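Below: the structure, in structure tokens.
Each chain you see keeps its place in the complex, though not every chain is here.
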Amino acid sequence: MFFASDNSGPVHPRIMAALGDANSGFQMAYGADTLMGEVRQSLRDLFEAPGAAVYLVATGTAANALALATLANPWETVFCSPVAHIHEDECNAPEFYTGGAKLTLVGQADRMTPDALQAAIAAEETRGVHGPQRGPVSITQVTERGTVHSLDELRALTAVAREFSLPVHMDGARFANALVALGCSPAEMTWKAGIDAVSFGGTKNGCMGVEAVIFFDPDKSREFELRRKRAAQLFSKHRYLSAQMAGYLQDGLWLDMAGRANANCARLVAGLRAGGAEILHSPDANMVFAALPRHVHRRLQAAGAAYHLWGGQLEGEDENEPVAARFVCDWSIPEAAIDRFLGLVRG
Amino acid sequence: MFFASDNSGPVHPRIMAALGDANSGFQMAYGADTLMGEVRQSLRDLFEAPGAAVYLVATGTAANALALATLANPWETVFCSPVAHIHEDECNAPEFYTGGAKLTLVGQADRMTPDALQAAIAAEETRGVHGPQRGPVSITQVTERGTVHSLDELRALTAVAREFSLPVHMDGARFANALVALGCSPAEMTWKAGIDAVSFGGTKNGCMGVEAVIFFDPDKSREFELRRKRAAQLFSKHRYLSAQMAGYLQDGLWLDMAGRANANCARLVAGLRAGGAEILHSPDANMVFAALPRHVHRRLQAAGAAYHLWGGQLEGEDENEPVAARFVCDWSIPEAAIDRFLGLVRG
């Protein structure tokens, strides 16, 4: 009953097998391995983007921070939601990697609205050189509250950015989960919707530690390579990043895992609803926030269920107040564990 | 016949097995995995340093840059040799991570002498606030030219640093190879010799991508954790870093591999000498630089041998001039490959 995070489950056996397959003989280091050539081609094919620049790094924060540093000047501000991972969960890595750019928080929830984005961008650069300058827009898909932007919503946001000639980054730490939820193609969810660069996550979806950064306009690619090296994010034994990504993409494994994770979450949501828990945001992918009665929470804890309370502690609060909790499903959670958990919810 | 680098060979099967063993069920992320507790204890035991702070990162450059950023202020200068990896091969990562500290190059070769270090340190801070301030000393062991500092040499360098109250960092990307060469204990080669922090390499010695950073005085540890996170070097699925390091340390595997790599190199050196090649630096561990006649080099290339020329190109030079080349041995090179190579050297 482990719903704490999708970075806590095991690596998929087929990805472990891909690592094993890659583990023989010598290979050129630092991204010159033959597997990387195949991975680059696979991702270009997958995204229908023959000229895209494709790089691998090992953490999602590295993918985001390097992508933003490539898109933003140090005197600019990045527009994102107030709960964006880049703002709340990266300990100022974007500020560090960009050399001191600012983050401007747009709106109140896990997704910017076009109007709020328009207003926020328009409000910058009204002071000449004195204020921060307008920089890239960053959209998280799946959002940090488990919701998924529709293609129309993405297009509406990127249209605002384009109006100001600003580039758009997508934090796709849960890219596969969003794609499965929307049932569209990778191209439709990215460049066809106005995205310029994407952090294409693997780690949260069954890999060991690999993320691709893809620029649909490859002009920035040489700079990215230098930024990656300078940031100590270029792996000497790069073939093991390549192998993970190759195994991930092979025969649609990435979509299978995301589909399973989303289905696990749907099962969980249905059961929580049936058990009377209030669902707090729209659980569009593999993550759900719910309000649990305190006695249910205690029962779950006593039984060893793992998940994070969200936005508060238990102590000293009203016993009649429910507690908000976040539940994340990965591909590996057995249905039986979900059902056991739901049984505990029902009491 | 692959002598290009010790980061090009495969991961040792026992480390792959350790990754497989770690790959079941759920684990807390970001270094809170149970294996990390064991690894921390193992390294403390190994270094006879019960209070040491121990962290894992995935690249050698990250280990060095984070260690130096923890030890140096941005207005200081780091003292190192002119061929130090931190100077020549990290694309300004130390400058980036420290927030703009300088590197002062001491001496002319791959190792600083105490006299040159003394003079270089003394020459700083003669201008009050105008010049860079004195910062940490960084020693590479095994050096970038394949030589190993004796314990006396280490102690002489750290004594100079201590005279100026400066901390000392060891870049131990090839720590195991140096230790085997010296036949001493990890404690003797580090804190007993005056080292304050060490990058304890695993990647070049049979791991997939893991380095420990160890501070013998743990007072800096909280800051290091924040620096690591901010630098996007904290792995969510940290258990796979822990597992590599656990497998590496288990039953002395790390020393076995380093011993094998050093023996491979000794076999290569003996054969090169017998074949008439000039040995350019003292090949104390698993790396040798040699001058090869051009026709020998061409014969080796034609046969598919892989190694780096050092400091020059072939074209347009005197046919009678030999070429300098670097040969690195890892644990996995078969003796037969070495012997075949040496046969080609002999002609």
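The chains carry the letters A and B, assigned in the order they are written, with residues numbered from 1 in each.
Here, a contact is a pair of C-beta atoms (placed from the backbone, for glycine too) under 8 Å apart; a residue touches a chain by one contact, two chains touch by 3 or more.
Just so it is clear, the structure is predicted and the values come from calculations on it, not from any experiment.
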Size of the entire homomeric complex in copies, 2 being in place: 4
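One rule holds for everything that comes next: only the chains that are shown with their structure count from here on.
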Chain A and chain B: spacing of chain centres that average the CA atoms, whole Å: 34
Residue ranges of chain B touching chain A (in the complex, touch as defined): 2, 4-5, 7-11, 16, 19-20, 23-29, 58-62, 65-66, 90-93, 96-97, 203-204, 208-209, 226, 229-237, 240, 306
